[in-house]
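Removed: one protein chain of the complex. Kept in place: all other protein chains.
What follows is chain A.
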Amino acid sequence: MASLLQPDRVLYLVHGEKKIRSPLSTLYFCRYCSELRSLECVSHEVDSHYCPSCLENMPSAEAKLKKNRCANCFDCPCCMHTLSTRATNIPAPLPDDPSKTTMKKAYYLACGFCRWTSRDVGMADKSVASGGWQEPDNPHTQRINKLIEYYQQLAQREKLERDRKKLARRRPYMPLAFSEKYGLGTRLQRQRPGAPITSLAGLSLKEGEDQKEINIEPAQALDEVEPLPEDCYTRPINLPEVTSLRQRLLQPDFQPAGASQLHPKHKHLLIKRSLRCRKCEHNLSKPEFNPTSIKFKIQLVAECQVLLTLTNPVENITHVTLVGCEEGDPEDINSTAKVMVPTKELVLAGKDAAADYDELAEPQDFQDDPDVVAFRKSNKIGFFIKVVPQREEDGDVTVSFKIRHDFRNLAAPIRPSEEGDAPTEAIWLTHHVELSLGPIIA
């Protein structure tokens, strides 16, 4: 029943720092801790950078240098779509003979969605297809760079002072990387909430270097401000020329008020992220390096390991017991109906990929109570539950119960066993499940 996999109908409860209820398709299963993990109880790490339109991979150092922007692709300043390069033929005089004209190719940028072209802003057509387009320079760049250098130096000085204090107290064999002021590399620093992330990270001044003193002039306050133009209140507004807030703020350097000054910006890079369980530090999801590939090197999705309501995804026989939630269960806050689950243990056959093609296989013989089991098909089972709605509201009927099943960890590290091949032990896992059954009809 694929409808039970759809979001929000069947919710599993995840015991993490926060109690989160979410559908199985968004959960991961850490097979080292044998627990469900949601996106909020794993740590997200940046794996690689790539451009979404040219799909070019970029190493992290280069990405940082280019401020996380692609070198080749541009965004339309009007609608933020990707710009494409178009060519026209223009007559241009030959360099040898000015009286003759020949057709030369001229390239301009155009947006396919809102029909903005680079000619609208006055950018001249370039003679090369790519690499000819420049972003306009910010007039304040020099001052900003000087300020950044000054504060970098200040940060280094403070870090050295702190290190000296710390090293004086503790034993001197602590590694220097341990006390990096703004670093987020090591685990202890990552778990500190509210640690500031600045671009000053990664600096380490060697103690022997001479420290250049950088002095900055403080910004001077002016008394006289440029007066507003006289027709400020009476001039009629040319509405197509006024930029929207979004268009303006996407260019924080200039923030132009007029649409004829909106220049295209380089496209932002996207990242591929990898997820890591916070308790055992194992990777739960690690994507491929190639931007065109959507597969994963490691992907421990909950659907592969945890029992679905009706289907057994693993290959061993699994025993499932359903237990209703008791009164006063602290996790049972959402249910609006009482449910009577079958009390007997249900047995699910293992998943066998070849079972569809194997005609000679004997049907497995499970003694099924017809009151409990509706149908059985390879690794699926349909069973009955009774639902008594408690309230006569128009809202959805929600029931919650606990599934308890056994799980064999096939990826457990090989322990040297003296008895030979001991079968892997089964652990019993309990999940709290909430099932939304839909509205009451009449």
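The definition used in the following text is that contacts are C-beta pairs under 8 Å (C-beta built on N, C-alpha and C of every residue); 3 or more make two chains touch, one makes a residue touch a chain; residues count from 1.
As a working rule, contacts and distances are computed from a predicted model.
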From "DNA-directed RNA polymerase III subunit", "Ribosome production factor 2 homolog", "AP-1 complex subunit gamma" or "Dynactin subunit 6", the hidden chain's UniProt protein name: "Dynactin subunit 6"
Among A:Pro95, A:Gly131, A:Pro218 or A:Pro240, the residue in touch with the chain that has been omitted: A:Pro240
Given A:Cys41, A:Cys78 or A:Ile381, the one touching the chain that is not displayed: A:Cys78
Hidden partner chain, touching residue among A:Val46, A:Leu65, A:Ile90 or A:Cys114: A:Cys114
Absent chain, residues of chain A that touch it: 78-79, 113-117, 119-120, 240, 259
